[in-house]
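Missing here is one protein chain; the remaining ones are kept as they sit in the complex.
Moving on to chain A:
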Amino acid sequence: MNNELTVSSAARETLPTVFGYIGIGLAYGIVGKASGISPLMITLMSLITYGGASQFIIVSMLVTHSPMISIILSAFLVNSRMILMSTTLAPYFKKESLLKNIILGGLVTDESFALGMNKLNFTDRKLNFAWFNTVNWFAYTAWAAASLVGALLGNFISDPEKFGLDFALVAMFIGLLYLQLISDKSIKFKLQLIVVAFVLVATYIGIIFIPANLLTLVVTLLACAFGVVIKHGFF
């Protein structure tokens, strides 16, 4: 990374994350096809919903015939972290037009957010439209293309579970959680570990009586409230 906020520097710096999008996008396409969803719908979901974890969840809830409203609510909740990331990013683009803000905001991802936060350390705390927009579009096109290819490959790989591909998502959460733990300096490391431990206990207890599609929401809201309380009580 350097201090250049140009299209070419963005292209160079996005490359490592593009490999990630291709891997998970392929897995998503294959899992989607194996779940009986058409390549067209699989690709549309990547273009319209555009959220890795949420797309796997939508597929699994479609398979279990969940009501539409609870699928949409689950997708919203899984993606609600976008609110936080967009909120953190927005101040750096205050001088850009409203339209440019909407274009940038509409394609923010975990990875483009992380790259942006990293870039700030090299540019004297500055970001611009050209750089961030390039990062976003590389991610968006790689994700959609990989999803389509995965869906088409799915015709030949009928049982992706056999190869462990369904674990790609869980592994991604493990990786993102770890990267979050070591890079998020806004919350003390020990407090983060306590919240993660709380989530484990809350999941174990909650899974006894909370339906699977509501469990993530309930546990996350409880853990956020718990985190705030512990932070004020002990940190």
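Please note the rule applied: a residue touches a chain if its C-beta (ideal position, glycine included) is under 8 Å from a C-beta of that chain, and two chains touch if they have at least 3 such contacts; residues count from 1.
Everything below uses one rule, namely that contacts and distances are computed from a predicted model.
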Message = Not counting the visible chains, the remaining one has a UniProt entry; which protein name from "Branched-chain amino acid transport protein", "Sulfurtransferase complex subunit TusD", "Thiamine pyrophosphate enzyme TPP-binding domain-containing protein" or "PmbA protein" does it give?
response = "Branched-chain amino acid transport protein"
Request  = With the missing chain put back, which residues of chain A would touch it? List them for me.
outcome  = 16-17, 19-20, 23-24, 27, 35-38, 41, 44-45, 48-51, 53-54, 58, 62, 65, 68, 71-72, 75-84, 86-87, 89-91, 93-94, 98, 101-102, 104-108, 111, 161-182, 184, 186-187, 192, 195-196, 199-200, 202-204, 207-209, 211-212, 215-216, 219-220, 223-225, 227-228, 231
